[in-house]
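Have a look at the structure below before the remarks.
Note that one protein chain is taken out, while the other chains of the complex remain in position.
Then we have chain A:
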Amino acid sequence: MSSTRKYLIGRATMISLLAVLVGIWGIASYFGKGEIAPFLAIELALVVVGNRQNKKYGKGNFLKINHEGYSEGMQHNDEREARNLLNATFISARITLLFVMLCLTFACIYIQNFGNNAKLIFDIRAFAFLGVFTIIIQQWSLVITYLRFDK
């Protein structure tokens, strides 16, 4: 049987790396040094490695439901792990939602206090970084919650 813990940690690391790379690309672009080719090459390589890892663990289409009633993309060895994973997914979704809501609240407070500046409201870099942090928080809250349930 494959290790679900190992798989989840590996996947979270991979997705976090991808997200951080996008973030670095964003910063580099801001300073006018954002060459698209090396970043795309690294991202593509990470996606290929990730897909190979998924195949190794026998993962299928995440939209399809298997005979046990779970998504084919959900890595688990038995019903206890599947249940833990579902609970962890629910909790991590709530943590992520809380993070996004807090960010939006702070943004609103900031805009209200420092003037209604359209440049601030539509700053695409801020949205990009919010996305990067949201991905990282979602992934690692899932891993931490799952490891806690699986103790």
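Convention: a contact is a pair of C-beta atoms (placed from the backbone, for glycine too) under 8 Å apart; a residue touches a chain by one contact, two chains touch by 3 or more; residues count from 1.
Throughout what follows, contacts and distances are computed from a predicted model.
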Choices "Helix-turn-helix transcriptional regulator", "3-hydroxyacyl-[acyl-carrier-protein] dehydratase FabZ", "Methyl-accepting chemotaxis protein" or "XdhC family protein" - which one is the UniProt name of the chain not shown: "Helix-turn-helix transcriptional regulator"
Option touching the unshown chain, where A:Asn51, A:Asn77 or A:Thr105 are the choices: A:Asn77
Interface residues of chain A (partner: the chain not displayed): 1, 77-81, 150
